[in-house]
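Contents: one structure, followed by commentary.
What you see is the complex with one protein chain gone and the rest in place.
When the chains are written out, they are named A, B and C in that same order, and each has its own residue count from 1.
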Amino acid sequence: MQDSKPEIMKNLDRVGITGLRTIVMTKWKGKRYNFVPDIELTIDLEKEKKGVHMSRLIESVIECIESEIEVRHNSLEELERHILEKLKEKHPYKKSEIEIKTELVIPKKTPVTGKLSMETYDISVKLFYENGEYRKRLRVGVIGNTVCPHAMEKNEGKTHMQRAYSILEIETSYDNEIALEDMIDCVEISFPSRVYTLLKTEDEKYVVKKMFENPKFVEDVTRSILDNAKKRFKNCRIKAKTISEESIHRHNVMAEGSCES
Amino acid sequence: MQDSKPEIMKNLDRVGITGLRTIVMTKWKGKRYNFVPDIELTIDLEKEKKGVHMSRLIESVIECIESEIEVRHNSLEELERHILEKLKEKHPYKKSEIEIKTELVIPKKTPVTGKLSMETYDISVKLFYENGEYRKRLRVGVIGNTVCPHAMEKNEGKTHMQRAYSILEIETSYDNEIALEDMIDCVEISFPSRVYTLLKTEDEKYVVKKMFENPKFVEDVTRSILDNAKKRFKNCRIKAKTISEESIHRHNVMAEGSCES
Amino acid sequence: MQDSKPEIMKNLDRVGITGLRTIVMTKWKGKRYNFVPDIELTIDLEKEKKGVHMSRLIESVIECIESEIEVRHNSLEELERHILEKLKEKHPYKKSEIEIKTELVIPKKTPVTGKLSMETYDISVKLFYENGEYRKRLRVGVIGNTVCPHAMEKNEGKTHMQRAYSILEIETSYDNEIALEDMIDCVEISFPSRVYTLLKTEDEKYVVKKMFENPKFVEDVTRSILDNAKKRFKNCRIKAKTISEESIHRHNVMAEGSCES
Partner (left out) sequence: MQDSKPEIMKNLDRVGITGLRTIVMTKWKGKRYNFVPDIELTIDLEKEKKGVHMSRLIESVIECIESEIEVRHNSLEELERHILEKLKEKHPYKKSEIEIKTELVIPKKTPVTGKLSMETYDISVKLFYENGEYRKRLRVGVIGNTVCPHAMEKNEGKTHMQRAYSILEIETSYDNEIALEDMIDCVEISFPSRVYTLLKTEDEKYVVKKMFENPKFVEDVTRSILDNAKKRFKNCRIKAKTISEESIHRHNVMAEGSCES
């Protein structure tokens, strides 16, 4: 049925599965990571075929994960590449894409008291295949803050501040090794201050002091992320976006930009 | 089929429709309001019946809304009562509940420059019928802020602040007239400062000054909402909850309490 | 402060406000529409300026809406154009974008019994300004269904079916008049059957019969939307996407494509 001619003969760019939740494990630089991600996997569909054999997409994912009991994959993009390669054996395609969206938990130390704090980040790793070539798009979503320099100037040092959320997205070749941890760091150093899950009184004093010494608009944060990423990562297309959840408004403010390195 | 005996004879508390989006209009104190709410309407199901005739629930909603071209309903609870009464003619029940969740937009003036600002609030009006009696539960969700008094004390006046979201919920008899606008006001005066959609520089200065003069924990905001509501509304069960979207953490902090008046 | 030189001199593509909820009214072909939309409004920021004067963006929105008591705007894109024009007087920009996301409620008749049914659709209207020219992107999100032709063939007429959600997106010049209602119709006729809020027994029979006579993969629905839109709308870039919420799986399947007309 799927291989029969469709009534309307028209190529489709992306056909597949979305919202697939499963277990994924990787071993990055010797350390084991466990994820419960949301996966989207699509291929193109040529105009002569009515449909995609969806179960072959699922099989490719499950077979790659199953074999993972020994955790053979060093990174999410390596796992994705194995899934796309396995799928190639099961189902013809010209273009394919796979995205794994999940959370990365990194242990950190609090800034003054040096206590252990666990920090959680949104991450996405997407792999694109076309014309024999793999490209990847890495994305991190990081919580931080903005501190209004304009209000600070007008109020003798008093100002409003709020939680902000920044996204850094990098598109590059498959072989360009970029650690998600480094991308997260690029974002965190762009905020007035990093945020922490645990803050004892002395840590909290340090963070508040840092925010007041370092006021930044949402525009400043986005520019700083772009600048940091451009210096640190080469041969990349870089996009950054910051959304500031204003403490004095009901709406948010945002700034978005891009560059190449 | 719905009236046949089910395999498992067991009363069910709430059977009906949820996520119904439609248009609703009211005329409250002479002013016309338009809503595009999300509606949930349920009735109990006795153990001898296999199912509810769902289309009769829908018909009751649509017939009440259709007749509304002249906007006969003064309030959302009055509209809800008409729907439950109309449903009673179409379908037997012992208990019924209807909830309308939507947004209320109120024009306000900015605090210093006196410019027009449009403020939007989450509201919910729920009506319960049982034993010939109607009770209602009114809820408002309001954006504001918290300003940490502890950090302020430890940092010579510097502190962290952030957006907060408070919910005030009142359960009372159908006839106890309570304006959602008054409930919103109870919440807004409990924050360090109200927030505004529009703030010119002088307005922003006023809001920042107010926040620094009036630092409040999430616990202080919740207690203040309960206190204000208890004084203003009589013969009610009152619940309040505040969630503070910390600018120095990834997680939120919250405080919840209740009282009777 | 906003007009001062930033530390990092870098153009930004989109700076502004997001998540602004307010009231909007239009008068389209003589009929009045009320919306409570979510608005995003951004402009570009040149590298020599530290920040955007955000309050001027808010003012432009509020002044256009305020003046609307007489409902002067025929469409959401006309309102958006007035907002961008007003903003131009208040704040310099080279590029600007405004998006209004909201819900459109359309009264319809049930297919057999001819009863009134209210149908609600997700809509978005976005206006882009650059180099003296306005372009728009219209989007509708419509609920329907898919019915598996493959399972039907393998099971002597029995099959699985499920709710599906399709998005049709059209990018075209400002002056190309396209009714959102017509876009919605393009999508609805592409499903195995339209869905209705109200269905009496005879209507339900009609819908079920139609679904079984007209089985469609998610790929078929997307191709049909593209085909219908291409025939009906000229000088457009057209994108369509369908997500099928499988009744036999935990995940969804999807198909996405595009064309020009």
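Everything that follows uses one rule, which is that a residue touches a chain if its C-beta (ideal position, glycine included) is under 8 Å from a C-beta of that chain, and two chains touch if they have at least 3 such contacts.
On a predicted model such as this, the values are computed, not experimentally measured, just so you know.
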| item | value |
| --- | --- |
| Hidden-chain contact residue, picked from the options C:T18, C:N74, C:T120 or C:N176 | C:T120 |
| Contact partner of the left-out chain, one of C:N34, C:S124, C:N145 or C:S166 | C:N145 |
| For chain A, the residues touching the chain missing from this view | 20-23, 34-36, 55, 58-59, 62, 65-66, 102-103, 105, 115-118, 120, 197-201, 204 |
| Sites on chain C contacted by the missing partner chain, in the whole complex | 119-120, 143, 145, 150-151, 154-155, 158-163, 193, 195-197, 199, 201, 204-205, 207-209, 211-212, 245-251 |
| Residues belonging to chain B that touch the chain removed from view | 1-2, 6-8, 10-21, 40, 42, 45, 50-52, 54, 58, 149-150, 153, 217-220, 222-224, 226-227, 243, 250-259 |
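Following the convention adopted for this analysis, only the chains that are shown with their structure count from here on.
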| item | value |
| --- | --- |
| Same or different contact residues where chain B meets its copy chain A, judged by the half mark | same |
| Chain closest to the middle, measuring from C-alpha centroids that were averaged per chain | C |
| Interchain centroid distance [CA atoms averaged], chain A/chain C, Å | 26 |
| Distance from the mean Cα position of chain B to that of chain A, given in whole angstrom | 35 |
| Multi-partner residues of chain C (at least 2 other chains) | 20-21, 58 |
